[in-house]
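Complex shown without one protein chain; remaining protein chains in place.
Chain IDs A, B and C follow the sequence of writing; residue 1 opens each chain.
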Amino acid sequence: MTTSDGAQPMTEPMTESMTMVAALNAGLRAVLEDNPRTLLMGEDIATLGGVFRVTDGLAKDFGERRVIDTPLAEAGIVGTAIGLAMSGYVPIVEIQFDGFVYPAFDQIVTQLAKHHYRSGGDTQLPIVIRIPFGGGIGAVEHHSESPEAYFVHTPGLRVWSPADAQQAYTGIQAAVACPDPIIFLEPKRRYWDKASVVLARPTPAELDQMWTSRTLRTGTDVTLVAYGPMVRTCVEAAESMTQQGISATVIDLRSLSPLDLDPVFASVRQTGRCVMVHEAVETVGLGAEISARISEECFFSLEAPVLRVGAPHVPYPPSRFERHYLPNIDRVTAAVRQVMAL
Amino acid sequence: MTTSDGAQPMTEPMTESMTMVAALNAGLRAVLEDNPRTLLMGEDIATLGGVFRVTDGLAKDFGERRVIDTPLAEAGIVGTAIGLAMSGYVPIVEIQFDGFVYPAFDQIVTQLAKHHYRSGGDTQLPIVIRIPFGGGIGAVEHHSESPEAYFVHTPGLRVWSPADAQQAYTGIQAAVACPDPIIFLEPKRRYWDKASVVLARPTPAELDQMWTSRTLRTGTDVTLVAYGPMVRTCVEAAESMTQQGISATVIDLRSLSPLDLDPVFASVRQTGRCVMVHEAVETVGLGAEISARISEECFFSLEAPVLRVGAPHVPYPPSRFERHYLPNIDRVTAAVRQVMAL
Amino acid sequence: MTDVKFEAPLRLLTPEGTLESAPSIELAMPTDVLEPALLRSLFRDMTLTRRVDTEATALQRTGELGLWSSCLGQEAAQIGSAHAMAHNDFAFPTYRESGVAWVRGVDPVALLGLYRGTTHGGWNPQEKQFALFTIVLGAQVLHAVGYAMGLQRDESDGAVIAYFGDGATSEGDVHEAMVFATVQSAPVVFFCQNNGWAISEPVHRQTTVPFTQRAAGYGMPTMRIDGNDVLASLAATRWALAHTREGGGPVFIEAVTYRMGAHTTSDDPTRYRPAGELEYWATQDPIQRLGTLMRARGAADDTWFQQLADEADALGERIRAGIRGVVDPEPELMFDHVYAQPHLQVDRDRQRWTTLTTSDGVSS
Partner (left out) sequence: MTDVKFEAPLRLLTPEGTLESAPSIELAMPTDVLEPALLRSLFRDMTLTRRVDTEATALQRTGELGLWSSCLGQEAAQIGSAHAMAHNDFAFPTYRESGVAWVRGVDPVALLGLYRGTTHGGWNPQEKQFALFTIVLGAQVLHAVGYAMGLQRDESDGAVIAYFGDGATSEGDVHEAMVFATVQSAPVVFFCQNNGWAISEPVHRQTTVPFTQRAAGYGMPTMRIDGNDVLASLAATRWALAHTREGGGPVFIEAVTYRMGAHTTSDDPTRYRPAGELEYWATQDPIQRLGTLMRARGAADDTWFQQLADEADALGERIRAGIRGVVDPEPELMFDHVYAQPHLQVDRDRQRWTTLTTSDGVSS
């Protein structure tokens, strides 16, 4: 995977076109190689390599002591990962799908999130919880959810989401390097998107960088803010809007906790308009937080209210409805038109 | 409890000064009397009458088949309540403290919240989950939390919180009458506040009314929005601010899902300023939603950004810190001054 | 970690299609079970369940369904246990109980709605006395116990069956269900189909001892049966339902069977299934062994088997036509039934959605 071009000089980083799945696999392989205390745990991750094959081949190469097929018990997975972390390991946990993280919610919210605080800094729990999340792949129920608001609302957790293969490769390594517990949300509808990935080990500075938001495109009329699966949607919307003479900035938050909002504020101070896009339900979602913060920080620069494009106050519907339920380019464009009209 | 004044004529509703605990007890007694399908379930609720004595005496009067001391298993309590509801019962569940609802989170979020939707309306789950919530009583950890944002973000759940004894008495009956699942959050720091309570059975119209927000005080300068434990704080803040020449409206949301925001919008359109107060962590809390909605609906009426007064991005700290952690009159007043200065 | 040691499970009908000469005393042969009409009924339901399965798998291949989770190989466990149920008993399935669904009278086309993506449900649970399929592992087991507690309070003579897999036994919910059921002495039968696998994880990832041992730890009677023996499944479940109905408290049955197909149509079992396993279990087929018995006992003749084959073909045709005839539901229906009573956020979002989809340029 990391050796497609053996001829390249060592100083030149290897670049390869790969899917997000392959990039995550490469990133996990890197941390397993670099840190003998890292472990992978989850359902079907060892022999099968995960239902999405993100951990394909890792059990074979690193052994079943480090890549563990666990019993089917999510509280058990997170709870034992906490114990493993207390004993000095760095567990990287897979929850098979977004909709199955809730049995582990107590361990995540009352134990994992609080332990560093409770111990006055004595005990770090450097655990990464990987969760394929979001919809758009025609799955049955419980396989398309966006639970990020629950975690971002919870002090003590960090939350992170990659938008493309390169972000995934570097981001998973940044997550593992961080001593805090992290919910790592992988946008499953982007799993098979290919991108060119620089496969060099990230430098400490590059790892730090992953905790900031990044501006993908700079425009003058409106600021689009997104993360994970909706980043591509926003970039495409922004591109299509140029034909309508609308010039949009697109910001990928990457880190959902902490939220690095200064670049957003800076942009909104220039554009005066903002649309926040996510798949999750709007009510008390991240869009609400972004909107509130922008009001608080940029009130006098705003030409229009921050608009949110998210899911309605409805459970994730059967898959034949999902294209009506999820934000898409048209809905983003409509919201932009709406703020532009004000 | 309901018979302190036997001399009153039947047509005159009985009024009694009582604590919120006593009012809840009276409300539960009323629904147990009126509807033989109602059941109470929870830890220590029967023999002991609950750790806060909310269910005191009910097991004795209604029997252990209807007032059930369950095993110590919160997922089990909610999960079996779902089954009981499917078989035609109306379970009223007690979760002993806010911090212990998380083991039941999966049953609440993936099962209870979704079942009516999944069944296309065939199956109603009229379950009330009572949770003493919030801080301010000097308790040990996990006993002072404000988890409402998790539930309000979840379509399919209703969320409700009383601010005083009368609200508690009528509200619990409204919750039980409603065919939807309800998270009923009881502000434990107000449990022992006394108020005069009209003990008549509420009329259908009065029950419906409980799903709206109520305006406790009308002012011209600023709109204070709160619910549950912070309603009293806001009323007191508003009263004290009159001495500084500030005239505040105070709105008690009561229902957190649905949010009845029209009265809030109407008020903000007049005052131009709003402060939202809750004990919960601010990040992606209800204040964010209220702020975003006010921006969306009242943008051109706003003189200042909506400010939020909530908990910092910190787990609930040891109790010696709580008076610094929780919103109080001073912090509300400071936020009002801040919006007034703009 | 070693393989779980399997003692021989209880059985009445051997893989060769003969009656067990000395069935263990725990599992007595019900008197009516060798009635030709009952044997035919069991055979018919297993055969048609398998046909539903075959059709659904094919419909997934052609893109008519998004997914299918086959019960191929598990027909005896499902049909036998479902036949033991009285009309007012209630069953709580996972996502794999298409055989039980069939016996409960759920129309296969309705059943496939979940897998087509047109519905999360598909039938009225109260009407069929059969809960909706549940995907979150173990969650329905608690509902089953709660339902049984309801029956208890109604002084009904109904009882409940909770279906779940070997993998699901590890979930906390299943434990809590057993705690509640034993403490409340609820009329519920825990029916665990141990089909050898939880996706790619073999049983020894969940336990080092038979599941019956674990269940016995809660203080309830348990039976470990040959899950490919429809007579054992029927007899054991009958015994269990009678026991629990009469106030004996919960009973646990482990039906040792095998998932002959992939976990779902998304799965590739060749990545984990050891060589020879499928071949071994092919010799244990539940339908074939019952057919052999029926022929030997003259319970059915060639004509009857041919009629059944024709019936299966007709069912296949009906399912294909039914599924192809399903039109996608109107998009705005997604806003219905979030709550039983109006909810302002749903109303507002529906309103915004309608405005958007009817305004220019925005495809819904």
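One rule holds in what follows: a residue touches a chain if its C-beta (ideal position, glycine included) is under 8 Å from a C-beta of that chain, and two chains touch if they have at least 3 such contacts.
Since the model is a prediction, treat every value here as computed from it, not as a measurement.
Remark: the absent chain touches shown chains A, B, C in the intact complex. Which of A:26, A:178, A:222 or A:336 touches the hidden chain is settled by the complete complex: it is A:178. Shown as candidates are A:46, A:73 or A:314; the residue that touches the absent chain is A:73. Only one residue from C:175, C:224, C:243 or C:348 touches the chain missing from this view: C:175. Although one chain is not displayed, subunit C still touches it through residues 1, 170-176, 179, 182-183, 185, 204-209, 213-219. Even with one chain removed from view, subunit B keeps its contact list with that chain: residues 43-44, 47-49, 51, 69-76, 99-100, 102-103, 138-142, 282-283, 312-315, 317-321, 324-325, 330-331, 333-334.
Residues of subunit A in touch with the missing chain: 39, 65, 70-71, 73, 75-76, 78-89, 103, 106-107, 110-111, 114-124, 155-156, 158, 178-180, 257-261.
To be clear about the criterion, only the chains that are shown with their structure count from here on.
Averaged C-alpha coordinates give centres for subunit B and subunit C that are 41 Å from one another. Among the residues of subunit C, those in touch with two or more other chains are 119-120, 136, 172-173, 338, 343, 345-346. Taken residue by residue, subunit A touches two or more other chains at 75, 99, 102-103, 141-142, 283, 312-315, whereas all remaining positions touch fewer.
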